[in-house]
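Only a portion of the chains appears, each positioned as in the full assembly.
In this document, chain identifiers A and B correspond to the written order of the chains, with residue numbering beginning at 1 in each.
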């Protein structure tokens, strides 16, 4: 498939108090004057690959065909970790092989390539591959260079994707996959999983002092400051507090487990 | 009036640790490849409509004619709150009807429309109208679609605009309308209000331990760490601490009241 685009998205843990994000943008604009850069976030917590992986799921599919998604959360920079390019039927992803593509790989058909770092010059800073390798690789792709001229096919990408655990026909052990900016607790259970189970109406999540019943349409389906379970905007089950912060209220964090019961 | 523009501004409380801002950008770029997106802020405090309303006042008028201002602070998403489009003689504003336009409505002649949400498809996430309704509505406007094909005239918009209170000929009760990033206290009293009163030279604001006299030209008109009253960059009266943070120094916050006295 031919995919023409000038779009690059940027997701990093660089923060915005330094000039690191600026360096990436400068390299992109120097390489392609009419590139279109979309900042997604530079405030991923340092080295928090899981947070970045979930954020990516929220936006990648909305971008035009041919978009290159740059994902630079790179605690292993300069070690033997691979720099990779993943191509799906609509998008490109450039990142260290660290699991940041876990959700994408689960949902898409893809081809993976390992970047040949040595082709990117002798003067490469071993601490800033974002500027010196990943951004130039993005320009090569947008310019129509064949990927196999600067990368080679690879497999066995790192993924931490985790399916929920089925304890019994009526009990699932879910995990909190993500806590968003609003404190919503997003669980590793999707609307699709629920549909495969026959769309059971009577579901409830076990909390410290009782159960949270049903799956509502929206936050406002309950009283202010009350808890509510809904599908999030990507189709994941989430626990929210109406006009509040569920993570703070329930003292829950990423990785915590919750039991979902089906039936009365 | 004909208003051609490719400009969209984005003001949200989405934070930048998630991919929600990215989803909006992806939808805009997919709908109009040469759209020009200006990030204003994604760090409005969650659900803090007053903060967003004041921020908007700082920038909207500086943008080119035809700009669409997207304002997505939406604690009521999925409830019966209206999604609206407001058109002034230079700009468009798309937002939930929640008061975020309070200052704009006070200053501009405008027409208001209620978005017909059902026209935006069946698959709308009831928790993410920003992506599924407001961003597509922005594209329709920038593409020249007539607003009345997807929205209907409305009135009675929510506004929390509050004029200062006149206690007597020589005493006004002002309110802190906004506290900015530098801790400047911005009051609901404008240079225009002051001109209508005949530009009195002898004004003073009552603080805990005395009065703050006069209206100075700039922060540096006083000593370092001293308090000073000036007109802010939008023409509002503000109390600042020279190279300091007045809100912290005075322990004041949005909504607090202060007395302005005129004459000796």
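One rule holds in what follows: contacts are C-beta pairs under 8 Å (C-beta built on N, C-alpha and C of every residue); 3 or more make two chains touch, one makes a residue touch a chain.
Here the structure is a predicted model, which is why all the values come from computation and not from measurement.
Copy number for the full complex in this structure file, with 2 chains shown: 3.
In this text, only the chains that are shown with their structure count from here on.
Remark: chain A and chain B have CA centroids separated by 32 Å (rounded to whole angstrom).
Residue ranges of chain B in contact with chain A, taken from their complex: 14-23, 25-27, 29-30, 33, 37, 39, 46-47, 75-79, 125-128, 131. Interface residues of chain A facing chain B in the complex, by the touch rule stated above, are 7, 9, 11, 36, 38-45, 51, 54-64, 67, 180-182, 217-221, 230-233, 243, 245.
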